[in-house]
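Shown here: the complex without one of its protein chains, the others still in place.
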Amino acid sequence: MRVDLEVNGVRRSLDGVREGESLLHLLRERVGLPGSKNACEQGECGSCTVYLDETAVCACLVAAGQAQDSRVVTVEGLADGAELHPVQRAFVEAGAVQCGFCTPGLVVTVHDLLARTSDPGEAEIREALAGNLCRCTGYEKIFDAVRLAAGEAR
Amino acid sequence: MTVAPARPVAVRDGVGDSARRPDAVAKVRGEFAFSSDLGHDRMVWGATVRSPHAHARVLGVDASAALALPGVHLVLTAGDVPGVNRYGLERRDQPVLAEDLVRYIGEAVAVVAADDPELARRAAALVRVDYAELPALTDPELALSGGGPVLHEDGNLVRHLRIRRGAMPAAADIVVVTGEYEVGMQDQAFLGPESCLAVPDADDGVDLYCSTQWLHVDQDQLADCLGLPAEKVRLTLSGVGGAFGGREDLSVQAHACLLALRLGRPVKMSYGREESFVGHVHRHPARMRYEHGATRDGRLLYVKADILLDGGAYASTSAAVTGNAGCFAAGPYEVPAVEIDCRSVYTNNPPAGAMRGFGAVQVCFGHESQMDRLAAALGMDPVELRLRNAVDTGSVMATGQRVEGPAPVAELLRRVAGKPLPPPPGTDPRLLPGGMSNSTRAEGLLRGVGYGLSVKNICKSAGYDDFGTARVRVLARGGDVLAEVHTAAAEVGQGLVTVQAQIARTELGVERVTILPADTAVGDAGTSSASRQTWISGGAVRAACAAVRARLLERAAEVLGEGAEALRLESGQAVSELSGRAVPLVELLVTEIEETAVFRHRDTQPLDPETGQGDAHVAYAFAAHRAVVDVDPELGSVRVVEIACAQDVGKAINPAAVEGQMHGGIAQGLGLALMEEVKVRDGRILNPSFTDYLIPTTMDMPPTVLDILELPRADSPYGLTGVGEPPLLSAPAAVAAAIRDAVGAALDRIPVTPEAVAAAAVGR
Partner (left out) sequence: MTGFHTAADLRHACELKAAHPDATLIAGGTDVMVGLNFGHTSPAALLDVSRVPELREWSREDDTIVLGAGVPYTRIVDELGGALPGLARAARTIGSAQIRNRATVGGNLGTASPAGDALPPLLAARASIELASLRGTRRVPARDFFLGPGRSVLADDEIVAAVRIPVAAGAEQFAKLGPRNAMVIAVASVAVTLDPPRRRVGCAVGSAAPTPVVAGDAETFAGAELDWDGRRELPASVTARFAELAAAATAPIDDVRGTAGYRRHAVAVLARRTLTWAWQEYRRS
């Protein structure tokens, strides 16, 4: 089948999409945006987090056809050209990246959190990030990055 | 030539600085290419046909239905393996594709290539394999006792390490405690799935882009399996999404190469999470029987330990894990007499192998549980008991090896014990046991504090020729000096690329350093495990830099007309200490300089086969943990409130990265303590998903309090000690101890489930 959607501001029409295919697969394999990751494909890890019409979702759990005519923003769409988004910069500065497989999903999730709440408290940060697994960092420097980005935004 | 007075400026982001990762920007932008992100025109996808039986004869494979699907190109079985159909890290005992026998559920029997991944998977499901089921041996005790089928030619015992030292004291006035402990099977649960891209080339060779911990050992095994000379199997490391031991063994590599070479087309393979659980080895499940004897004033007299590790269907690194578990079974304590038997066996369970901590984690839970039990029996404070027996420099370990280098075990423990305790539980249910489940308002909540001390070897042991290779090139580019570092050392997330660049900056006084992609075009770097890579490949980079520096200084000496001995490199110039004059390196680099160096640590000896005595280890690393937990005794839910960890790292080459290793290690230790277990019944993994194999989330991981000691070693680059594993080792023991402290009851198995906690709390 055919799916038309806007990804990171660019309109795309994709043919030959399988009916049961996920938005994640479509983004990675058809649109050529492998930034969104595929650590579990069952909604548990958040490495595939993208915006679907302004809502942060697991792209692995959205059927590609459900994204027809929608606007998708992926991690690749957050920076302004060479200029990193403040959330991205905070991840780099705080040392919140190790292997980096969780990073794209976390960057989008934190971007979403800070868009909704400018000054999240500890429990709030933990709750908001509970759907993003990271196996390397123990999360501590990721929390640092959230606080750094929040501080910068204020 | 410009000869000018020196500008003494220390190089930025050198050794000791928290330099940023060179790959961080690409990673936060989503532009870093992991092995699962690779693609190629004309690429097809591979998928694996796996055994549904734990033990069976393979009677035949019928691929006709699969091949009949349009878009399916090829199905290969054991007969199609051109070289030796065996691989394995210690023994080549595992078939690339099963021949007449399968030994575990998930063993690869055939591989399929098709136009897209979904089709490949469907085709794999259509490959019909006829099996005749055989009785499966899934109980390691039975395997040890010789009951059940014999799974490999040499029998079911993989290794038996016997350690005997000192004479067991006579039974007068000795306090004796015994215990039996169990550790479940932990999964590395790296987030990046096993994946690779194999590209055949015109000379009948193959270029493989993959995630691994050790390029050259992959190359070695692949060349033999493919029947090719090593130089025709070229590997390049692609982005690795975590490893933790789970990428030491081959997974997709051989299968993808086989398909690619046969088809003459690039082949990509990538596992889903479910397949990943059978696609790599796990941490050995362990059963341990201990007996400790001590004087009334708390001095250890002897330790007896009997340890059984389930190695699963193939050897992988079981022998080395057995060695480690045995060597460290008594912990970081002075013990005059030891009697340790550590065994690993083959079973029809999924194979076990390397995971961060490598045998030392399991026994740490054993010896630390025993120390707490002994403290209780003596009526002594558990910290005090440990302090009284902690090894120090000059102490003798269970294997008779004297501890050289810093061994601040007591100090580490004092540090964690001395930290202020966290405040009492608050009222936000999210930060109480159960977290988001809203299951308590702190009714009857119990707080507990527990400790763990640990020791593990750094680098490879027991006579292994462990080395690393580095090539360093300096050149002038655009008026600037650039250093390029090339090794085959695998960056798996730990930050090796950062550290290599820092070393080059410090050694060469050059700011711009590029780390070239790791590949097999340069010499062996050894494995990114055993906490060895900063030491060994870092050492190699340092040595190569030293060789480059010597040549630069020779050139500078000529220009300045001074002896090279008085010159040093600094901020892109060669500076004379005598005259204060300097010459920019750019001007010395009309032709570039390249040097390759190999770095070895000192020799080690194998252990005596009868007594287990010998100087088998290069170095010991130590860590101490203190865990504070809140327990809901009725439901058994636990929230870890805080974990303090103190570790001696010798020299923190990159303090921020050291902290990152500590945080991550603690999280994995917490996971093993509380929730992580691959549950296996009759050889089948019951929970091969992140829905049922649980790893800690942000709601589970508490704040940590870190204490990093830097007591330099005499025998390592910059005095460093490996940092990757210690922060995991005693974390599970400390968490379990804290829960015991809270509920006042014994807990002899990790992971400690809520159900076990609730039962223990009732029984108390």
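Per-chain numbering from 1; labels A and B assigned in written order.
In this section, contacts are C-beta pairs under 8 Å (C-beta built on N, C-alpha and C of every residue); 3 or more make two chains touch, one makes a residue touch a chain.
Predicted, not measured: the structure shown is a model, and the values here were computed from it.
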{"item": "Which of B:R542, B:R639 or B:R713 contacts the chain that the document leaves out", "value": "B:R639"}
{"item": "Touch residues of chain B, complete complex, unshown partner", "value": "121-122, 125, 272, 274, 433-441, 443, 634-635, 637, 639, 674-675, 679, 686-687, 689, 691-692, 694, 696-700, 753-755, 758-759"}
{"item": "Residues belonging to chain A that touch the chain removed from view", "value": "1, 18-20, 22, 41-44, 46, 49, 55-58, 60-63, 65-66, 68, 109, 112, 127-128, 130-132"}
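Operating definition for what follows: only the chains that are shown with their structure count from here on.
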{"item": "Euclidean distance of C-alpha centroids - chain A vs chain B, Å", "value": "28"}
{"item": "Complex interface listing, chain A residues touching chain B", "value": "18, 21, 28-29, 33-42, 44-45, 47, 74-76, 78-79, 84, 88-89, 91-93, 95, 97-104, 107, 122-123, 125-127, 129-143"}
{"item": "Residues on chain B engaged by chain A in the complex (per definition of touch)", "value": "18, 20-21, 23-25, 27-34, 36-37, 116-118, 188-193, 239-244, 270, 272-273, 428, 430-431, 436, 492-495, 656-657, 659-660, 662-668, 689-691, 695, 697-699, 701, 703-704"}
